[in-house]
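Of the protein chains in this complex, all but one are displayed in their positions.
As written, the chains take the letters A, B and C, and residue 1 is the first residue of each chain.
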Amino acid sequence: MKEHANIIVAPRIKPESTIGFIYKTVLSLKGGLMSTLKYFFKSVFVSTITMEYPENKHRIKIADRFRAKLVLISKNLSSPHKCTGCKVCEKTCPNKSIYIMSHKGISQKIELKNFIWRLDACTFCNACVIACPFDALTFKNNFEQAVYDRRLLIYNLNRYIGPPQSYFKKNTAKENSVVLLKPYEKISLQEILGKC
Amino acid sequence: MTIQLKTLNEILHNLDEKKHWGTKEYFINMGPQHPSSHGVLRFVLKLEGEIIKEIIPILGYIHRGIEKIGESVSYRNFVHLTDRCDYFSSIINNWAVSRTIEQALNMETNDRIETIRTIFAEIQRIQSHTMWWGVFGMDLGAFTPFFYGFRDREFLTSIVEETCGSRLTMNYIQPGGVLYDIKSNFIKRIKQYIKYLRPRIEEYERLISDNVIVQKRTENIGILTKEKALSFGSTGPVLRASGVPLDLRKNDSYGVYDKVKFSVVIGTKGDSWDRYWIRIEEMRQSLNIIEQLVDNIPAGKHMVTKYTTKIKLPVGYYQSSIETARGILGIFVASNGMENPYRIHMRSPNYNNLWSITDMAVGLKISDLVTIVSTLDLIIPDVDR
Amino acid sequence: MIISILKDAIYLKYGDFVLEKSEISLVKEVIIKQSKFLEFMQLVKDDKDLKFDILLDHTAVDYINENVFHLVYHLYSSIYNHQVIILVEVPRDKPVISTLCSIWRIAEWQEREVFDLFGILYNNHPDLRRIFLEDDWVGFPLRKNYKDNFMLEK
Partner (left out) sequence: MINYSVDNFANLVDNSNNSTVIEVAFYILSIFITCLIFISLFVMVVVYIERKVAAAFQCRVGPNRVGWKGILQSVADLLKLLTKEKITPLYSDKFLHFISPMLCISASFMTLLIVPFSPHIQIINIDMGILYWSAISSLGILGILLAGWSSYNKWSLISAVRAASQLISYELSIILSILTMIIFTNTLNIQKIVLSQLNGCWIWRGHVVTLIAFIIFFIASIAELNKIPFDLPEGESELGAGFHTEYSGMQFAFFFLAEYVNLFITSTIIVILFLGGWLPWHISGFSIFNELMDSIPPIMWLLLKVSMIIFIIMWIRWTLPRLRIDHLILLEWKFLLPTSLANMVLASFLVLNNLYFYV
């Protein structure tokens, strides 16, 4: 390999006499055969790399950043989510797989009603997660999303998650706990934005 | 002023009927669904016995009209569309579009972003070359290299998956930075991988390059001389095999390629053997690049401009090109100041590498055509866009 | 690759070919008269200090309100590693230009793609037919006024 400055030139194959060719054939076949035989004898323990999926479900380790399912961030199913229905993610989505329905909430402000996310149209490009000004969205990595009916691929993200933040106010009785707002109860903006 | 519009049927009917003895010419469809057409590429071959007289590539089976979609999609969203073109170097495609936008708005990016981008471009190049090597072995008839190539690619994909969040269509490089910062164990795992892959490439050599059958089937097959290669507009390993040391990583030196020592690999005769050997050597060069970069990744933010800032390119034409695993990918943007591009065009390396086959493979046999197609390393969704 | 010096070199040497000096746009186009286009391309390829031996890219831009097509030729020289974008204006109702197949072989198929998507005709092109779409496809998709019954209007 002639290497001057930073150019490597590919070597040509040397022309061989017939005996030289036979010798080279034997040598090359031996090299190739030995390298596969090595895998044959190591095959039982070391070199089989097939992951037998259903059997190794408990042992599988998926990267936590793997984007498989869009979710609204919340500590548990009943704790509040941070989405305020501002539709930024709907605009940035390249192929319109997010649709936000918002309505006037209890505290007379625009609230999220339904967060419709179509898994079948989504290309997992992560634009919505970064674009969200309130960091309300994230991708979880449970990749088993196969269903038997296309209609099941249309998710409503906030159906199980609790009401939006603005439905709560600081509970004066107990330290750092929250209590549900009563309908038509007036509340100041700072108190809403102050929470989580 | 002679303009005659032709259709495929007119071409197919001018068979050579004069020959009454000997094998007659006949047409055969190495059709869109063929084991060695790497996608939906269709050749209509005019054969005489087993000798190819003429090749007519027919495209369009996976034409999604990405350039038409590009006109109604914002700049940031077009980046993730390019993943779907050449899906073996999707990060490098994202980098091409992001670089065009950054040059147009002269957004600056810090050193950390540039080094991460270069590392991932080289990782993507190794992934695409190991995948290519496996498929090359299978095209020549040996089924085992396919699994060895995929196994090495799989270890790298799991490393990339941890940082970029997805395995094939990463959408990782955005205008103004990268999606996530690199994972904490990324550097350790990449060093492990480099130690793992180096002996593997020696094994690749032993299994395929030293093999006499392969040498006999690739030497002096599909010769593309220097002038022909230039006039056929082929770039990347196909052009370098004919002896032209054109590598944008050296000439254009974007990213941190100027701070890294690596060599451009060129061939002498431009036949299938040179194209094969160049890609094996390029894998080693990419490993060297990653090794030099991975130790000292400078600190800094991984995303300079906020993602939600609107991108509006001023009126005019912008063009930038980048070296993918298969050649030069050029992004040409004509913008009229609106939010989405007025016209965006991708100069796809595979589209221009494909056409030299019509001149190379005439007079050879079917198995030579299969070897040439797999040394050209074509990705058909990138040809049809 | 310093583009601006290259543009002045072209203006100096081939002044009469150049249609108008494009000072407005930022980077690197040179707009050429349609009449002397083929001759200019041949000169530029063989010129000893320009030596554009690769036709990297050829595409078109449809300016519907100015009723004109801009044909874009992106030339690259593998020896001096510099590149330039050549623009040619072609009227929208009669989009005809001479082919570059004799100079660069790749032009044959790049021009077929532009014909297929824009409908620009190339005279004495050896094999002018559609490349991506079927032969009996009606209309040219990348034109701005292209209507199709399965297009989703935003």
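Rule of thumb we're sticking to: contacts are C-beta pairs under 8 Å (C-beta built on N, C-alpha and C of every residue); 3 or more make two chains touch, one makes a residue touch a chain.
This is a predicted model, so every value here is computed, not measured.
Among the chains on display, the ones the left-out chain touches in the entire complex are A, B.
Contact with the chain not shown here comes from a single listed residue; of B:107, B:213 or B:362, that residue is B:213. Listed residues B:64, B:151 or B:226: the one in touch with the omitted chain is B:151. Within the complete assembly, residues 26, 28, 34-36, 50, 137-144, 146-148, 151, 207-208, 211, 213-214, 216-217, 365-368, 370 of subunit B touch the chain that is not shown. Panel shows subunit A; residues 29, 32-33, 36-37, 39-40, 43-44, 47-50, 52 of it touch the chain omitted from the view.
The rule is short, and it goes like this: only the chains that are shown with their structure count from here on.
Distance from the subunit B centre to the subunit C centre is 24 Å, each centre being the mean of its Cα atoms. Separating the CA-averaged centres of subunit A and subunit C is a span of 42 Å. Contact of a single residue of subunit B with at least two other chains is seen at no position. Listed in rising order, the residues of subunit B touching subunit C in the complex are 1-9, 11, 59-60, 63, 65, 67-68, 72, 104, 228, 230-233, 235, 239, 244, 246, 251-252, 314-319, 321, 328, 330, 332, 334, 342-343, 345, 347, 351-352, 355, 359, 384. Touching subunit B in their complex are the following residues of subunit A: 1, 3, 5-13, 21, 24-25, 27-29, 31-32, 35-36, 49, 63, 65-67, 88, 92, 94, 123-127, 130-131, 133, 139. Residues of subunit B touching subunit A in their complex: 73-74, 76-77, 80-81, 144, 151, 154, 158, 161-166, 169, 171, 179-180, 183, 203, 206-208, 210-212, 215, 219, 241, 245, 250, 261-269, 273-274, 277-278, 281, 285, 307-308.
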